[in-house]
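The block underneath contains the structure these notes are about, expressed in C-alpha cells.
A single protein chain has been omitted; all remaining protein chains appear in their positions.
== subunit A ==
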C-alpha cells in the first residue's frame, strides 16, 4: 500500500493521505458514545500479563520521590494513585520479556528493564502536570488537576520534581546508551509542545505537522522506552529497531484514537470534557480530514476556533464528514505496521500480548 508508506514517514504529503476512498475504510467502527463492548479473549489479557512484573509499581515510584516536605510529596504522588491504566509500563515490561525471550529464551525481566517502566510513567506524568498548566485544564482522570488544587506556581515545580526524580532513577540504571535514548524523549516532548503552538497555513504541511507533533508528544516516549528495554535485554541492533518501530507505530495509533475519542466519547468516559482539543484551538486528525470535505473549515482552523460558535460548528462538520472514520483507518494502518514489526520476534506469550495490545488501542472507548 504505497499511500500508507507515505503516511508512515512523518513527512508525508497530505493529499496522499486523504485520498483514502470510503470503500477502503475497513469495517472498524469508531468507538461511539457510551457503547459497551465485549471482546473475544483469544489471548491472555495483556494488562494482566504485564502486571505480573509491575506489582508495587506505584509504591516503587513513590519511593523514587524522596521528598521531605509533606505538601510537595503529596503533589508529586498525586497521579501515582494506582488508578491510571499504566498503559506505558505494561507495554515496556511486555517488550522487555519479548526481547529477552527472543535473545536467549530468558523469561525474567531485569531490574533495570523494570526501572525503565517506572521512568516512562514518571516522565509521562511530569509532562501531564505541565501540560495541564499550559492548557489550564481543570480535570484529569476524573480528579481535579494539580494546578487547580495547589495553583500554577506549585504545579510547575511538582512537574520539575518528578522529572528530576526520573532522571536520578535513569542515571542509576548505569547505562549511558539508555540515558541517551530516554533523554531524547524529554526533548521530543518539549518540541512537540512547541509544534502545538504553531499552525501551518499550507494544508499539505498541516498534516505532516500534526503527525510530527503526535510522534513527539506521544509516540516518542513509547518508542524510546521500548528501545531502551530492548538494549538492556539484547545486544542485536535489529531487535532494538523492531522494538522502536513497534512503540512508535502503536504510540501514533494510540494518539490518533485519542483524538477520535475527543469527538465521539462522553465526558464521563474520558474523565475529561470532550472537544477539549477544539477548545484549545487544536486541529487534530478528524478535523484535518473533515476539512477536505468542508473547505470552509480552513478559516476556523487558522483562527484556532477562537470565534463564538466555532467549536460547535467544527464539531458538527467533523461528525457530518468521514473524518472520524478516516482517522480510525489511519490508526489501524499504524497498528498493522506495529504488528508487522513485532511479529519479527520469536513467538512468546508476551509478543502475542503486544499484538493483542495494538488491537485494544484501536477498539478502546475510553
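Keep this in mind: a residue touches a chain if its C-beta (ideal position, glycine included) is under 8 Å from a C-beta of that chain, and two chains touch if they have at least 3 such contacts; residues count from 1.
Everything that follows uses one rule, which is that contacts and distances are computed from a predicted model.
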Choices "Pre-mRNA-splicing factor 38", "Decaprenyl diphosphate synthase subunit 2", "NADH dehydrogenase [ubiquinone] 1 alpha subcomplex subunit 8" or "Origin recognition complex subunit 3" - which one is the UniProt name of the chain not shown: "Decaprenyl diphosphate synthase subunit 2"
Can you work out which residue in A:100, A:113, A:145 or A:167 touches the chain that's missing from view? A:167
Contact residue for the chain not shown (choose from A:59, A:108 or A:136): A:136
Hidden partner chain, touching residue among A:67, A:302 or A:355: A:67
Using the touch rule from the top, list residues of subunit A that touch the missing partner. 67-69, 72, 130, 133-134, 136, 151-154, 156-157, 160-161, 163-165, 167-168, 170-176, 179-180, 183, 186-187, 189-191, 193-194, 197-198
